[in-house]
Each structure stands twice: as structure tokens, then as C-alpha cells.
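Note that this complex is displayed minus one protein chain, with the remaining chains in position.
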Amino acid sequence: MTKPVSNEARMRGRQFYFNPGPTNIPDSVLAAMHRPAEDFLTDAFKAVLRRTHANLKHALGTRQHLLLFGANGHSAWEAALANLFSRGDKILMLESGYFSYHWTKMATELGLEVETLWADWRKGVPAAAVTERLAEDKAHAIKGVLVVHNETATGLVHPLAELRAAIDAAKHPALFLVDTISSFASMEFRFDELGVDVAVGGSQKGLMMITGLSFTAISQRAMEIAQSGGGLRRSFFDWRAMMTVEPQRFPGTSPVHLIHGLDEALRLLLEEGMDNVVARHGRFADAARAAIRHWGDGAASDARISWDSVEGEIDGIQILCTDPDRLSDSVTAVFVPDGHDANAMRQIALDRYNLSLGQGLGPLAGRAFRIGHLGDMNEPMMLGALATIELALKASGIPHKSGGVDAAIAALSA
Amino acid sequence: MTKPVSNEARMRGRQFYFNPGPTNIPDSVLAAMHRPAEDFLTDAFKAVLRRTHANLKHALGTRQHLLLFGANGHSAWEAALANLFSRGDKILMLESGYFSYHWTKMATELGLEVETLWADWRKGVPAAAVTERLAEDKAHAIKGVLVVHNETATGLVHPLAELRAAIDAAKHPALFLVDTISSFASMEFRFDELGVDVAVGGSQKGLMMITGLSFTAISQRAMEIAQSGGGLRRSFFDWRAMMTVEPQRFPGTSPVHLIHGLDEALRLLLEEGMDNVVARHGRFADAARAAIRHWGDGAASDARISWDSVEGEIDGIQILCTDPDRLSDSVTAVFVPDGHDANAMRQIALDRYNLSLGQGLGPLAGRAFRIGHLGDMNEPMMLGALATIELALKASGIPHKSGGVDAAIAALSA
Amino acid sequence: MTKPVSNEARMRGRQFYFNPGPTNIPDSVLAAMHRPAEDFLTDAFKAVLRRTHANLKHALGTRQHLLLFGANGHSAWEAALANLFSRGDKILMLESGYFSYHWTKMATELGLEVETLWADWRKGVPAAAVTERLAEDKAHAIKGVLVVHNETATGLVHPLAELRAAIDAAKHPALFLVDTISSFASMEFRFDELGVDVAVGGSQKGLMMITGLSFTAISQRAMEIAQSGGGLRRSFFDWRAMMTVEPQRFPGTSPVHLIHGLDEALRLLLEEGMDNVVARHGRFADAARAAIRHWGDGAASDARISWDSVEGEIDGIQILCTDPDRLSDSVTAVFVPDGHDANAMRQIALDRYNLSLGQGLGPLAGRAFRIGHLGDMNEPMMLGALATIELALKASGIPHKSGGVDAAIAALSA
Partner (left out) sequence: MTKPVSNEARMRGRQFYFNPGPTNIPDSVLAAMHRPAEDFLTDAFKAVLRRTHANLKHALGTRQHLLLFGANGHSAWEAALANLFSRGDKILMLESGYFSYHWTKMATELGLEVETLWADWRKGVPAAAVTERLAEDKAHAIKGVLVVHNETATGLVHPLAELRAAIDAAKHPALFLVDTISSFASMEFRFDELGVDVAVGGSQKGLMMITGLSFTAISQRAMEIAQSGGGLRRSFFDWRAMMTVEPQRFPGTSPVHLIHGLDEALRLLLEEGMDNVVARHGRFADAARAAIRHWGDGAASDARISWDSVEGEIDGIQILCTDPDRLSDSVTAVFVPDGHDANAMRQIALDRYNLSLGQGLGPLAGRAFRIGHLGDMNEPMMLGALATIELALKASGIPHKSGGVDAAIAALSA
């Protein structure tokens, strides 16, 4: 007879980690940070920093400006706001969900005026609404249009090329700021081609690194605004001070170990090729969606989501995002049917099977779970996670049609 | 369009490693060996060695003797032969497959006379045949009965309690030597209860360690033989010299780092509890067998295997071992149908999906593949491997009934 | 004959790292960060964060408030300013050298008015000058008194208890803010006993961690100011938002790996005992000073240092700090005689002997080098560094009296 055993003891094998961030870290990236202290003023370290810069710019598709921050993505959010906008400036935020809400909150705290284009979290903001609003703004009071490219809370993607075109259609000079935190290195993103002014990203998602670094790609136009006296009062986040040395300064001691980790992560990504990275994420997202649709067996609903609530009925497992052109390739949020508890299922997946899934955020708490299928991932990992989700659905009594993994295998075999 | 990419570059995520040995190594075991050089004569290191001994004896279910060797399982094989038998002694080997053949070869090279009880590799030797043979040996010329508990090449288990009873039934004094290399810490094994005289094991299977250590549990009776002048001429492998210090000496420098790794691996196993470890392996083996039987859709055959050849037809995917009471919980060998190449399938699994499977050995080369489901493993890993095997079966055109993973999920949900 | 070899290839053995920060990182701290990604919302991680908080508060000698920041010490500098002072507030900075200059610069950029109590970098500000200046400020326009406890650029310590008494003597309500970045966990510091209002520290000095974390201890009085509407507009750095969860929130994703590293570093420090840590730093600093004084053979000078220049002659090796009561136990800055290049000597130490020393900052560039003798360090390391400095002095032709290491050995034997 087997004895009872603590969860921790039972947990043989590596945890299957399918949260949308932080994400799985390659062994070689961890190894690159397992190193002694180092003087960051040496030529040897400067060469590493220059290579990291060059490789990240290549991965981002930009020949304009790049700055790294020794802190997480929220720091790059604040730096972008602080360097480009002045007290009382109006900016336009496209609602996508949890993270557009928090970026808005930050801007407000810093003294900016934020106008939100409201949207159902399952659909996002239509590009036409952007053109319409900007066209009304004859005085060009709106200084920036801000969007979270991939909303991590919902698995919904706003189409950047369409949005750029929408701004252009209104002939409006607003800066175009994009949060690429959970899209970069998972979905296609080419800074220069897209005509973005600021892209903010973090180390702990597609870049497969630990949390602690973030970056900002900056257009020449945006940099000129920051350099020529624009922006809020700032010191730690001041782009100007960071630009005084090539490729950059850090305020205070440089985050040497984190730079070494990022350097290795970029080596892996560029070796694979960014197009291949993107294609791989597409395949795995397709597999996940095939399994989810199989489990749901055609379930769909008109329920809408806002910051406060989910309105309407959810009568079967279904993908949260209802616009087929806006499905995320890095994270998929999944509704469980009304009357069932997504968090109870997640806890079973974690406690019994060592599978970590993302929780529903804000109004989605308990209503949805999230599968993070981005970063350092391969077919057996993806299929193992989906099979284990099916195990956990069974164990928690959530109605579903068996055979989701077969659908995923079929998708990957196509 | 995606660019072609080298296999190595494509290999995101950790390799799924389902070879029957070496096996997956827990991170904490690797970390335990990532340490500076250390003087092995200090009290601090001696305490680690004593703890490792005590824990390994506990895991083996013995209060008799234990010795570690700073080399792989073949070294422990040779030590057992050299310490117990004299030039020209006759020993009886139960054929199980590839590894019983090689242990036989070693004994012959050392000057022993080996008589083999031949068997079909799919069935192994009946216990009754042991009684029968020993009963004939009135003069007790046979000094030892040797068996590979779990034949790694075939996934067939010889039943140790039955064999012990079979020796006893013949009232024969032969020593009972067991190779537990691919069974220990995966399937139940209790040295003292089973009345085994020598058990040989290695570090790189159920013990979840790197290759380089092996062990031998030794009964009081066997130790007395070794101590009282029995055995071949020997030095490096001499148990007597190793027994002069408590808990043991090593010939030459002690393998400090390897001992630290083993110490941590044993901590993990004992924390989980050996009964739980065994039960876990049983569950995962059941899941693997459910998938294989589903793929084979009832295929079975009378084909027999010997050292030279497979005789008979294989017309569908099937488990190699045909005795339901002798199925291995650590490795399953799987026939592919005639006309299909198991190695081509394995190569696809490795190159496209980063899944490493075991190859068919000896007469099974190209005819079978092996799934090592032992060591540091959990449900998502097991299910991910099975799903990916199904992907690879499809990609290589090997006939199978889709849905093997569903069968495995059902087995794990039972 | 030996062939020429690149510096990198020649560099056998670990680099001797005697920079004042980042500092040597214990193996177990690096190992604690060599771990997979982890969901920071689990109870398991929250327990680690709570333990880290509790241990750091214990080490700081405070029962008041503590916050960690996922960025370096400059971020904690800015947070302290932003949460406590309002636009146009006047603060009083005690000049110590390079870092008091930069904290001043930051405060100015954020819109505060900074008044500096100027000082010779070799002596620092007399406590009496603080009382004097505060006593003049009848209107209590000065909202804060700021000091860098240990000036990393010079190896000069400002006496905190005296400064506290000096503020009290003026009966002035100004907040007392202390930068402990290069003093904490090297020299005695007890937050509550000293009556400090804010202490700012970083991970990469006495805490023996990689760069990327910082902390702020906060008095109840300071926290009330921050909570009750005081301070500049802020978001990323807002203490209020961080205090909404016990023990704290991080803005955005928590720096999981860095917290694990800090947790292990604190375990090491508390195991040793903070008093022992301080005593150890004192012994090693004494040894370093004994060697330097021996090399200088009585050299001393009245040369003064300000932000712009060194005024006066340096005719022999000597310790930069001339006040025997203000000598640093974590870093010693050393003048080389006029006409000699400290950086050339440092380069020889690095290139030939793999010893990394700190450079002279600001007006001290080329005039002085710095020995960082803080963090994870023992007698052989300290003596090896001093012996190698003597090797490098000889190799670079800098006049010195041989035998510095003997003086250091004598100091350690005392």
C-alpha cells in the first residue's frame, strides 16, 4: 500500500510550466547567469552589451534606438510615458483587458489624461474606432495612441498594421506606443516596418529569461521628443542619460548577470531564426486551439466581458477570444462552463500532475484558465500539457468531449 | 516564409528523454554535483558517505552489506563474479536477452563455466526450469544462479520471489545473484526479504544520477565467501579491501562529486517513499501499455526472439513481452510491423520533435523501439511522450489506430 | 619555450575580484538562482518572499517597514525621494564624494532643491556642521538630511550615530535618509537604534548577490508621510501600492529568481551572525590598511580632494581617507604617488595576475585605486589580493616598501 506523500515530495520530473509569463528558461540561459561577479567597466563586458543590443535590435526589426532597463516591463512602461508626455497631456488607450487597465492607471498616476476606447474583452477595439476618434481630434490634443499588442489576460491580439493604417487614415500625428511584452519573440513584430514609435517588452516571456530586464525600442521621432525637453521630470528612467554612452548607460550598477542571460537567449532565438520562432508558436497555438475546440464540442456564446463582469452564459468550454483574426499565438484563455471552477481545476493540475496553468485575471477569476504556449517549448511539452489538462478536466468533473489531444496531434500533423 | 534551420537550432524546450538509461536527472541532483573540489578525508565528507550508504541500504531493504563502486554497473558485475567464484566454477545464467548474454560473456572471459537456461526473449525462463536443473545437480557443481531482474533490452521481468522459491525447492545451495540495474527504484525490490545474495545496480537508471557509480548489496553468506579466500585474483574489485573502513574504502581517490549526486537522489527517493516510487512507475507503465495496445488494435503474434533472430511475423504494433505477469514497469519494448523501420521512426521523433527513444538491441535492431518510463518522470512527461510517438508513427507511415493518448489518459484516470 | 597566449587563455583559476561592487557571489547563491521558472502567485513562493523580508529586517535591525525593488540601488534612491518630498522641497546633502554627487543630481532632476554641505573628500562633513546648518533653519524648510554612509569612491564613512545626535541637537524635524549601499552587511548598521528614517541598500555589495535588487527600510514616520499624500507623482516607485499586500507587491511581475538568490544570501549572513560578519570585515580591512601603510612607509599628505580636482602633492602610497575614525571596512581607496598611473597598475594586476581592483572615480581617475574588501571573503583571498597588489606595484614601478603582506599577516595574527 502506498503511503500518503506531500505534494512537494510527489513532484518528480520537472514542473510543466504553461503560465504566460514568466516562461520556461532554457538550461543554457540559466547556465549563462551561473557565473562569478564581473567588473562591468571592462572591454569584455562592454562587448557583450554591444552584442546584446545588436541582436535585440535585429530581432525587433529596427535600426532606430534601443534601451534596456534593469527592471521589469512596468519600468519600461513608465519610462515611455515619462520621456514622451508632459503633465496633462492626453493619450488614447485601446482597451484590451487587464494590462491596458494597468497601463492606464500608471499614466493617470503620473499626471497624464487618459481617454480609453472601450471594448468587449473578447473582441478588442475595431481599427475604425481609432480613425474615427482621431479624426475628431482636430486640435491634435491626443499625443499618443497606446495599445497592448497581445493582452496576456485574454489571449487577444490587436492588429498593429491595421492600427498604424488607422492612425494614418486620420492624418493624426499621435505617437504610436505598443506593449509587446507577451507578443515579442512569439508573434511577428517588425518595429521599423510597422511604423511604431515605442515598443515596450520584458525579458521573461518570449525572450525566455528570468524577470528583471525590460527593453524599449524607440523611433527617431520619439527620441527627438525625449531629447528636446519633452516629457515629465525623471531621473532613473531618463532616456537622455542612458543615451550618453554607446550602446547605453544604466543608472547605477549595470545588471551584468541579467545581460549575460539575455545575450544567450538572443543567441538561441537568432540561431533558430525569428521567422521560425514565430512559425513554431503558430503551430503550437493551433494545436492548443484544436484541443480546446474539441473539448468544447462546438460550444460558443455571446457573453461579453468588461472590467467588472462577464455578462451572458458560458455553457461549454470555449476560447475566450471570439475574433478568429485576433487569436493569440502566445497565450490562450479558456472559459469553463458556468457552475464550474477553473481554479479548482488548475489546483488539481498543479497538485496531482505538476502542471502549472495561468489563472483568470480580474473578472475572469475562476471563470477561465490560461495556457501560456510561448517561449522555450516543443511538441512533446505542448501535447503533454494538453493531455494533462484533459486529465484534470476529468478529475474535476468539468464537462468536455474526450479526445482533445488527438485533435492537437492532427493539427500538428497537418 | 520560414527558413530552413538546423536540427540543433530547432530544438527548443528540453529534450524529452525516454531512453531506459541513462535517465532524466533532477535539477537538484545536477546542482548537488556543481560544487568545488573537496578533500574526501574530512569528517564532513565521511558523514555524507555514511548517509548515502544508510539511505541506499534502506531503499534496498537490506541490513546486510553494501558497497559502492566508482564505475558503472559492469564493474559491479565483475566484482560480484570475482569475489564469489573461483576459476572453473560453474554458474547458471537465466537467459533474458541482451544483458544476460553480456554478463555470461564476462563470466566466461574471467574463466568461469556458464550454463545458460535458454528462453524465448518474449517469455523468459520458467521458474520450474530452475528447480528442475538444480535438482539434477546433486553434486552442487553449480555455485551460483544469475538473473537479470529487468531485461532492459526487452522489458521483461523475471519474478524474483518465484526464483528464490525455485532454488529452495531444489534444496540447492547455489548463491542467488540478481542484476537490478534497470529495476531498482522502479519496481519493488527488497533484498533481505527476497533472500538474494548479491544485487548489482547502477546510478543512471531509477537512481536518477549520471553514469559513473554502481553498487552491490551483499548477503552475509556471500560476504563470508569473499572474505574467506573465495573468488578470483582481484585488486581493484576486491570487496575485502573495500570493507576495511566503515562504511567503505574506495580503491584510489573517492568519487566525491558522484557521491554527492547520489546522496541527493536518495534524499528525493526516500522523501517520496519507495512504495510511492514503485506505484508511480506502475501507473506510468500502465499508461504506456494502454497506448501501445490501442495503437496495435489487438495485434499479437507468436513470433519468438532469440539472440540470433526474430522468428515469425509481426503484423501490428505490439508489446514485445507476451507474459502479462512479467511486464516491466521501467521499460517497454514495442514491435513495429514487418516492413517498417523502427529506427526511422525514432529518428523522426528525435529530429522533428526532440523526443529520444531507445533503439532495439541485438536481433531487435530496427524491429522494435523502447520507451524508458523510469526515473524522474511525471504525468505530463509520460503523456507528452506518448502523444509524440503517435505523431512520429503518423509521420513515418507506421500503421496504427489513432487515439493512443486517450487510452493512456483513461488508464491514468482509472 | 612558451608561446604567447591571450589574456583570456592565460587566466587559470578564478578571477580575484576585489572591486567594491558587485562583489563575490557565494556558490550557493548562484545555485539558488539556477532554477526553472516559477509562478510567483503560489503559496510556496509567497513563503520565500516572507522569509526574505523577515530575515532582511532582522539583519537591518528594524521592526518598522521594508520594501524590495526589482532594480538596483538607484531605483531605491529615487523611490525614497519620490515618496517623501514634494516639488520644490529643500533637502540637505552631506558631501562625501562621487555618490553624494549623483544622489544630489537625481534629486535636482526630480525637482527638489538640494543644499550641499561641502567637504574635503578625505575627511567628510563634521557632525557639528549639520547641527549648525539645521539650527539656522528656524522655519524648518529643510525636509531631509541625506548622507551616503560609506562613500564607495573614497572609503570614507560618515558616523551615523553622531549625525543623528547632530540633528537632534538642532531640534530639527528633518527626515534622516541614509544610503547604506556599500556599508550594509559589512559595517554595523541598526536601523531602529540609529533613528534613521530611510535606509537604501542594494543586492550586489555586502549582500553578496547579483545586481538587480535593492531595498529600503522605512520608519513609521516616513511611511506616514508617503501614505498621507506626501511625495512626488509616482507609479512604479510608489510605496503605497507596494504596501497593499503583505509583505509587499511588486509593480508587474515579481523578480522570482532574484528573490531566491537574496533568500540564500541572507541565510548565509544570518548563519554567520551579523556581528561576526561585521567583525570579519573589520579584520580584513585592518589587514589591508596595514599592508598599505607598510608600502607607503609613513607617506602622508595634506592634499585635498573636491569634485574637480586633487589639490596638493601625493609623494607616496597612502590611504585616501585621513580621518582615522572614518575609515571604511568595506573599501579602501589608495593614492599612488604623483607621476604614477594607478590604472596602469590595475591593468597589470588584471592582465597578468587575474586580480580585479576598483578604479579611481571622478577626480581620482588614475590617481587612486580601490580595494573592495567586502562580501564573500576569507583570509587567503585577502592576503592573496594584497600579495598580488605588491607584485603589480613592482611590475609597474610604483615606489613602495616591500613586505606589505607580512604587515597584513601580523595584523591578522594579532
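In this document, chain identifiers A, B and C correspond to the written order of the chains, with residue numbering beginning at 1 in each.
Quick note on the criterion: a contact is a pair of C-beta atoms (placed from the backbone, for glycine too) under 8 Å apart; a residue touches a chain by one contact, two chains touch by 3 or more.
Here the structure is a predicted model, which is why all the values come from computation and not from measurement.
Engineer: Wait, the hidden chain, what does it touch out of the ones we have here?
Structural biologist: A, B, C
Engineer: Could you tell me which of B:178, B:210 or B:226 touches the chain that is not displayed?
Structural biologist: B:210
Engineer: Going by the contact rule already stated, which one of B:258, B:277 or B:382 would touch the omitted chain in the full complex?
Structural biologist: B:258
Engineer: Quickly run down the residues of subunit A that touch the omitted chain.
Structural biologist: So the residues of subunit A touching the missing chain come out as 27, 31, 34-36.
Engineer: Which residue numbers on subunit C touch the omitted chain?
Structural biologist: These residues touch the chain not displayed: 1-3, 5, 8-14, 16, 24, 26-27, 34, 268, 271-273, 275-276, 279-280, 352-355, 376-388, 390-391, 394-395, 402-403, 405-406, 408-409, 412-413.
Engineer: With the missing chain put back, which residues of subunit B would touch it? List them for me.
Structural biologist: Residues touching the hidden chain, for subunit B, are 14-15, 17, 19, 21-25, 30-31, 33-42, 44, 69-75, 77-78, 105-106, 109-111, 202, 204, 210-212, 232-238, 250-258, 350, 356, 359.
Convention: only the chains that are shown with their structure count from here on.
Engineer: Which chain has its C-alpha centre farthest away from the C-alpha centre of subunit A?
Structural biologist: Most remote chain from subunit A, centroid-wise, comes out as B.
Engineer: Roughly how far is subunit A from subunit C, going centre to centre by Cα mean, in whole Å?
Structural biologist: 36
Engineer: Quick one: report the Å distance separating subunit A from subunit B, using the average Cα coordinate of each chain.
Structural biologist: About 45 Å separates the centre of subunit A from that of subunit B.
Engineer: Return the distance between the CA-based centres of subunit B and subunit C, expressed in whole Å.
Structural biologist: Centre-to-centre distance between subunit B and subunit C: 56 Å.
Engineer: Where in subunit B do residues touch two or more of the other chains?
Structural biologist: Residue numbers touching two or more other chains: 27, 34.
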